[in-house]
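For this depiction, one protein chain was excluded, whereas all remaining protein chains were kept in their positions.
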Amino acid sequence: MINIDVNEKYFSKINSRERAIFEGAISMGALFHQFIGTPINSDSAESLEIAIKKSIELQPGIEKVEIAINKEKLNKKLSDFEYIGLSEDLLDVKIHSKIDDALAIVRMEFIKELNYPLMYIEDIIQK
Amino acid sequence: MINIDVNEKYFSKINSRERAIFEGAISMGALFHQFIGTPINSDSAESLEIAIKKSIELQPGIEKVEIAINKEKLNKKLSDFEYIGLSEDLLDVKIHSKIDDALAIVRMEFIKELNYPLMYIEDIIQK
Amino acid sequence: MINIDVNEKYFSKINSRERAIFEGAISMGALFHQFIGTPINSDSAESLEIAIKKSIELQPGIEKVEIAINKEKLNKKLSDFEYIGLSEDLLDVKIHSKIDDALAIVRMEFIKELNYPLMYIEDIIQK
Partner (left out) sequence: MINIDVNEKYFSKINSRERAIFEGAISMGALFHQFIGTPINSDSAESLEIAIKKSIELQPGIEKVEIAINKEKLNKKLSDFEYIGLSEDLLDVKIHSKIDDALAIVRMEFIKELNYPLMYIEDIIQK
């Protein structure tokens, strides 16, 4: 449990909205760098999606992880060995991070014009 | 498919027994360094075991992966945030690697006396 | 270059202070999950510190990374093979993330009482 002492001692300089952003961003950076490179094909993709979701939802403040691996694109990229390492252009992820009354939705998607898996704040809601 | 050209061009210097050892060892090194650090608790452990198994079984020559994450030990190591990063002392893995008539069983287990997650050949069978 | 279109299109919902927090947090999550498990001993530690620093300083908004791997603790944890995988209790990291006039200092250190490598905002400065 994130207890009150931790909040007071380590998070007194930021408000709940900023903390929601903070925790969502940590988890997105974690997700990317933990799982990129994992051997995958379209048959194994769902089991990896489930494991990633369950894993990242354990992190502080994370309420929900939605993840989609693009199987169509994956099939087009297959090596002669019929799998590839998970690559950044296959991932579309939303992480819902909630601290008190603030909900941040952090998104990662590959932006072709930037040639880059951009992480950004898709929405942020104060309830 | 591992086609004949690959075998002739790249694996002519070793026999099937050596190739089974080679492929099993690659996959064990891969498994360890891909998944160590993944957030985990006893509720998420099974989904990670499944994803690891399905992922590593895609690699060349791998017939079967048996993996057990020690949940009892995991529960004893939990942080105050009720999860930890997957650590080497929690893993017991057998990878069955088969090339033609040679089957290698590569094992990884944490050896307390060595303070080390040792990878070794548990058995090797010529059929 | 982070160009103006990206800022307008993807970061219009947050201010520069929040964006500094966001980018610093992504990079801390990235650092942890990319490098945990890397084989290390006290002789190789400095080269790893340098590579981590140079790598993470490439990420958006990151001005400076300060990283210290605890060599004394590392030496006490060595396996019989005279190295270990980089573990969370050995790391102390500060990431300086700057967006416009806002500077966030994101810290990670292992907190013994929590049995956890806590990531938090050490300071945040509006210039």
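Order as written gives the chain letters A, B and C; numbering starts at 1 within each chain.
The criterion applied here is as follows: a residue touches a chain if its C-beta (ideal position, glycine included) is under 8 Å from a C-beta of that chain, and two chains touch if they have at least 3 such contacts.
Every value quoted in this text rests on a predicted model; they were computed, and no experiment measured them.
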>> Looking at the full complex, which residue from B:S27, B:S47 or B:S87 touches the chain that isn't shown here?
In response: B:S27
>> What does the interface between chain A and the hidden chain look like in terms of residue numbers?
In response: 32-33, 36-37, 77-81, 84-85, 87-88, 113-116
>> Even though one chain is hidden, which residues of chain B still touch it in the full complex?
In response: 6, 10-11, 13-14, 17-18, 21-34, 114, 118-121, 123-124
> Which positions on chain C touch the chain that was left off?
Replying inline: 1-3, 6, 30, 34, 37-41, 43-44, 47-48, 50-52, 54-60, 80-83
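The working rule: only the chains that are shown with their structure count from here on.
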>> Using mean CA coordinates as chain centres, what's the gap between chain A and chain C in Å?
In response: 17
>> Counting only residues that touch at least two other chains, what does the list for chain C look like?
In response: 32-33, 114
